[in-house]
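Heads up, one of the protein chains got dropped from this complex, but the rest are sitting where they should.
Coming up: chain A.
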Amino acid sequence: MTLTAPASWVGTAPTASGGGEGYQTPTPEIFWQPLFELGPITVTNQMAWAAIITAALSFAMIALSKNAAVVPGKGQWLFENFYNLPRNTIARDMIGTRHFRQYLPLIVTLFTMVLFFNLAGSFFGSMMPVTSKIGFPIALTLVVYVVYHWIGVKKHGLGGYFKHMVPGGLPKAVVPVIFPLELITYFITRPLTLALRLFGNMFAGHMLIYLFVTGAFYFLIEGDILLKLVSLPTFLMAGVMLVFELLVQFLQAFVFALLTASYIAGALADDH
């Protein structure tokens, strides 16, 4: 099975669709990459990569932490440096030294998974961020959504949790206005932005790279002399975008985990 170049990548319709001279601009269809059908289930390229990455991460992390010792070996030292980012910078700094250990598995898993699902967009072989399919951001956001509400209800009780949403010390007259706003924030805005931010960044980033790469190839192959010359800066631009996307992919993973930790910290806080 080829994970890299499904048929839908190549424009099937030769008709001009906005781009001049026969070039077909990329559409969201480039993200639809079915591999095979398994009964009613359509397995996609991204699902395959999600499985590969999850398996690789599982084996790698187990191998690197299995013989964790007081004095770390080279592999453990490298892994610790990676592990300390979600552990210290995200979980401990956001949730606080008292409670953060309990949520370490969640934060570490989220950060690692989102990071490598994103980085799949820069791996040769996949060149497609898994998280650019909205199903994956929604799945991870669902987990976060359930967890932080669950923590809040467990800590404050159901009524207490809703009361806790309104900041203390507000004048009574303002509470009816603030409460619906907070309710929307907690139940709609947060999950929506969490999922869409990740999805949007990965989707747009991949789209941009795809545009530059296919455009450059089109210039090189189909264009006249002038356009062939233009293909060089276009390739360069694709390279720049690739590097830029690396940054975005890391940043989005960081932000996703950071916001999760922040939501958990908010649900745990005694005061709003």
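Definition applied: contacts are C-beta pairs under 8 Å (C-beta built on N, C-alpha and C of every residue); 3 or more make two chains touch, one makes a residue touch a chain; residues count from 1.
FYI, contacts and distances are computed from a predicted model.
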| item | value |
| --- | --- |
| Omitted chain (choose from "Ubiquinol oxidase subunit 2", "Thiol reductant ABC exporter subunit CydD", "ATP synthase subunit b" or "Peptide/nickel transport system ATP-binding protein") - UniProt protein name | "ATP synthase subunit b" |
| Touching the absent chain when the full complex is considered, from A:Ile90, A:Met113, A:Ile151 or A:Ile209 | A:Met113 |
| Positions on chain A contacted by the hidden chain, ascending | 8, 12-13, 15, 17-18, 24, 27-32, 34, 41-44, 46-47, 50-51, 54, 57-58, 61-62, 65-66, 68-70, 72, 76, 79-80, 83, 101, 104-106, 108-109, 112-113, 133-136, 138-140, 142-143, 199, 203 |
